[in-house]
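Missing here: one protein chain of the complex. Every other protein chain is in place.
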Amino acid sequence: MNLNKLSTDGVVRFVREHIEKRDRLIELFGMKIENVEPGKADVVMTVTENQLNAASLCHGGAIFSLADVAFALACNSHGVMALALEASINYLRPAKKGEILKAMAREKNLGKKTGLYIVEVINEKGKKVAFFKATAYCLDEKFPSKDK
Amino acid sequence: MNLNKLSTDGVVRFVREHIEKRDRLIELFGMKIENVEPGKADVVMTVTENQLNAASLCHGGAIFSLADVAFALACNSHGVMALALEASINYLRPAKKGEILKAMAREKNLGKKTGLYIVEVINEKGKKVAFFKATAYCLDEKFPSKDK
Amino acid sequence: MNLNKLSTDGVVRFVREHIEKRDRLIELFGMKIENVEPGKADVVMTVTENQLNAASLCHGGAIFSLADVAFALACNSHGVMALALEASINYLRPAKKGEILKAMAREKNLGKKTGLYIVEVINEKGKKVAFFKATAYCLDEKFPSKDK
Partner (left out) sequence: MNLNKLSTDGVVRFVREHIEKRDRLIELFGMKIENVEPGKADVVMTVTENQLNAASLCHGGAIFSLADVAFALACNSHGVMALALEASINYLRPAKKGEILKAMAREKNLGKKTGLYIVEVINEKGKKVAFFKATAYCLDEKFPSKDK
């Protein structure tokens, strides 16, 4: 697959399908990719029994994973392999079983080798659940590097 | 259960068992709690198919979740309910399927209302995989608040 | 001074003047407060010789300080004493001597005890220089606590 021959839309679709098929946390947590555009991605997840912590609230690790998947889609959406260097998350409101969380990743900056992304996580009422920020490091490889 | 009547060891054991039984990510990711002491916790996880991202490496969300569970054990180990306000993670080296990751949480500071914890994640060869840092906010409640 | 008797505008003005007069980094770095509203603040600083690091670029500490002052104005603007628990900054582009930096602080969330703020730092051409995020902890005191 030569990404150079694809349109911008084609690259985005290729990256989305590649990640959708292979990222195991998408399946494990029942995430749904709602939208991907260059530098943008929205991913949705319903809080189920599987995501709960000992306080019966949505696990910080599950909220982080949701945001991380949206971030991965956004930072790879240009067709260049990118890896997370670091990420941080602020928890704003607990989420309970049954809540539908949406993570909205947006590119804040794209430099030569690194990019900055923020992801806002809200529930179905629009209440803010978490704020995530991450730095991507762009490799010198087309995405996905070893795909045939 | 009145935690006031328990010894320090008893409190730690009670908190560990409570979290071990109820935290669903421990089961989902196959984590094993190796050790808990006041302000400390070690948790282990083998990278399996379930934890992989689209690049066939251990998912950032899975590494974060491992560190987060160690952090939760450490910050609740004093028997007072604590919640994460924020956390950050630096990824230092990718982990592959089959690697055994260990997260070691240590209390750096404990104030009146908040505590600071760092968690180092290493693989079975002692190589550094990730560095995690988080702020806990201590509630005015004994742990676990609603347990009978 | 009883802040309860002031209008929202009055509280904002009082807080702004209090900080403007007493915060020594404002003077040391030649910052100018452009605007303060509830949950918002814009602060400007010209990069001079005094702010340079060893690479003759604006010092990370000076950029952080600029963002921190904007954050302090925004999180105290409601008339309740607030302190920083933690802050993080991503550097997006170096700033040189003579550049005019503007820090724009915005409240992302205000809970019972904590608030989340982001600050974007741009230069006079609108180019992004830094992205700052911080958690404020609200004390149970009117601002400023000991003022007469």
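Per-chain residue numbering starts at 1, and chain names A, B and C are given in the order in which the chains are listed.
Going forward, contacts are C-beta pairs under 8 Å (C-beta built on N, C-alpha and C of every residue); 3 or more make two chains touch, one makes a residue touch a chain.
Please read all numbers here as calculations on a predicted model, not as lab measurements.
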**Request:** Check the options C:24, C:112 or C:125 and report the residue that touches the missing chain.
**Result:** C:24
**Asked** With respect to the chain omitted from the figure, which of A:42, A:86, A:99 or A:120 is a touching residue?
**Response** A:86
**Request:** Name every residue on chain A in touch with the hidden partner chain.
**Result:** 85-86, 88, 113-114, 135, 137
**Prompt:** For chain B, which residues touch the unseen chain?
**Reply:** 88, 90, 92-93, 108-109, 111, 116, 118, 128, 131, 133, 135
**Request:** Identify the residues of chain C touching the omitted chain, counting contacts across the whole complex.
**Result:** 18-19, 21-25, 28, 49-56, 59-62, 64-66, 68-69, 72, 81, 83-91, 94, 144
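Definition applied: only the chains that are shown with their structure count from here on.
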**Prompt:** Once you find the CA centre of chain A and the CA centre of chain B, what distance in Å lies between them?
**Reply:** 23
**Prompt:** Can you list the chain A residues in contact with two or more other chains?
**Reply:** 88, 90
